[in-house]
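Of the protein chains in this complex, all but one are displayed in their positions.
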């Protein structure tokens, strides 16, 4: 079964795991650490504000084994390209990585991303040497434009962030996956392992999960459930899923048999 | 993590696996055998007609380790209670088990089950000492009535058999799961691992899969994907999934931080 | 446009309107009367218990013009065939009609109908000369069996009664509509005019609405909205709806035109 769980390449780095983890909303650093381990993730997002960069004992960074796990600082909270570029530079300096989840949402209620400012910031940050993974609406044209300015992946949303509503944008994710030349990471809205599995079955390259794990009754076990779901969905994608159809032939035609007997 | 993957008890037998496998539609006996092993299943359905009970080398039975796997003969093809009872007796004699998947579908196109004949046959067969698992529409009242006549489980459908359309009956499955005192095994329509995971997340006790594995490009790997999805969905159910909501608070409020900096 | 809004025949009566109205839950008799008029309905259901049959001034019956509108007493509250048959006889005597909506739901929470008792009562009541319209789950086999014992129509549900959740059973309604030789009236769950229109577009012969009109902010206007939606959906069904497709050719290919200009 050599085809199971093919590795994922983003920029110049190879990942065995296709599950990215967000670090917000956990009840405790211990819960977060346990979830990271059980999820098998090799890339976690961190919000700049929550990082105390001046002490060794930072509650978030202290839980992450940076030998194994790529830090992906995000620009959450930035309302325009200027703020995002500024935050990116701070993050690079503080965390010593040029990887960045670009996230610009001027709307404080639904936190929907801004397509215009995101493209503008992405173009600028790519030129500055960042490895950019932009968080965006499931907009196929925007994804192509981001790819053209050199982002390392695209991160379209499944539904508004933090809602657990699943893959409401599936029709558009399918188009994005069909057209994209860079990895497609489904972000936001994934509320359960079945959502994650479905994204992978559709051909997404990876998924990012945060709320659904962090606020679970048992985050550690839920992380394990997501780990399995992502691998399951990937295997299913590679193993050739059957089509939906309106009806099926009986798989087990006993009728003829019974008829024969009754004919005796 | 002791709570992961609690065993399932049906009648007096305990199962570690919550995935049942159908044996129809496989391209070869070898594919079927590999799928059974990878799925981790402990119960497989077999159609009476396809069994050659007189030879040691039967293509289906020869692949199944009956020490580990419970045979569940089905009455597929029976069009009424009388035919089903007759088929059940043949199956008991031929396969030396009193376990039975009761399946009565007079409709040759959509293979939808008959509620009236199924209840009638279930009542009769329970009295004859069979362990009955009836395949039915996702009908909450019928499920209660079957439970009352003594079936060992209920097997409501997700969508018409062989269609791969998933959990179209979810609203009714939820009611069935809430009300049932016997195990609820979701049968028919499960087209992908994400469907199986979703059924388990909802609280189903097990799922039965056949077409989606048997006709996959690689049935062996697809069986493994389903195995993981079922365990994943079960863990998620036990770990406490979060609720859907209309919007979320930002998990990573960087804005304030940037404002402070900009204020300097 | 002669094909618009073909009349509907149930038993030996012809209806111009394909919208049936329930009379429960209205805030006042005046609201109910106004809704009946605006809906254009020619058949309304009434629950036996709410009828005061001994006075001329009954609040419900007094609002209904029985010259124009067929009364359809229902057996709501009956928990088995015996209770339903008893209620049917009372209704026939009190309301002087042999039309009956047969409704048997032993489950006090979700009010899901009982397939076994409903078939049993239907068979008996047909023999007693009743015109039976049975309320049932969207079960294609049960619908055929009811038709075979002589019911005048079948009334499958869209979703559990009173939930406003719409046509959750659409996959099964399609099969029922394809197979039925008696009118199919979609009952229960229709929460908005768009749900009613969709049922009609699918080919349902009529719909029954109660909660969505009775509890609306303005029941009179909502009744008018449903009247239009039902006619709209029926016209659409008769006018040939297009198929869904994965993508479309541009309807307005301006590119070539612009290219030509730019080539000059």
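Which chain is which? They are A, B and C, in the order written, and residues in each are numbered from 1.
The criterion applied here is as follows: contacts are C-beta pairs under 8 Å (C-beta built on N, C-alpha and C of every residue); 3 or more make two chains touch, one makes a residue touch a chain.
All of these numbers come straight from a predicted model, not from anything done at the bench.
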Omitted chain's touching partners, listed by label: A, C
Touching residue (missing chain; options C:116, C:143 or C:216): C:216
Omitted-chain contact residue, chosen from A:17, A:38, A:70 or A:159: A:159
Identified contact with the non-displayed chain, of A:140, A:162, A:183 or A:242: A:140
Options C:20, C:81, C:161 or C:176, residue touching the unrepresented chain: C:161
Residues belonging to chain A that touch the chain removed from view: 105-107, 110, 112-116, 119, 137, 139-142, 144-145, 159-160, 165, 168-169, 171-172, 175, 179
Hidden partner interface residues of chain C, rising order: 1, 3-4, 22, 24-25, 47-50, 74-79, 83, 86-87, 108-111, 160-165, 191-195, 197-198, 201, 210-212, 214-222, 224-226, 228-229, 231-233, 235-236, 238-258, 261
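Rule of thumb we're sticking to: only the chains that are shown with their structure count from here on.
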Maximum inter-chain contact count - chain pair: A-B
Rounded Å distance, chain A centre to chain B centre (Cα mean): 30
Interchain centroid distance [CA atoms averaged], chain B/chain C, Å: 34
Distance between chain centroids, defined by C-alpha means - chain A, chain C (Å): 44
Set of chain A residues in contact with two or more other chains: none
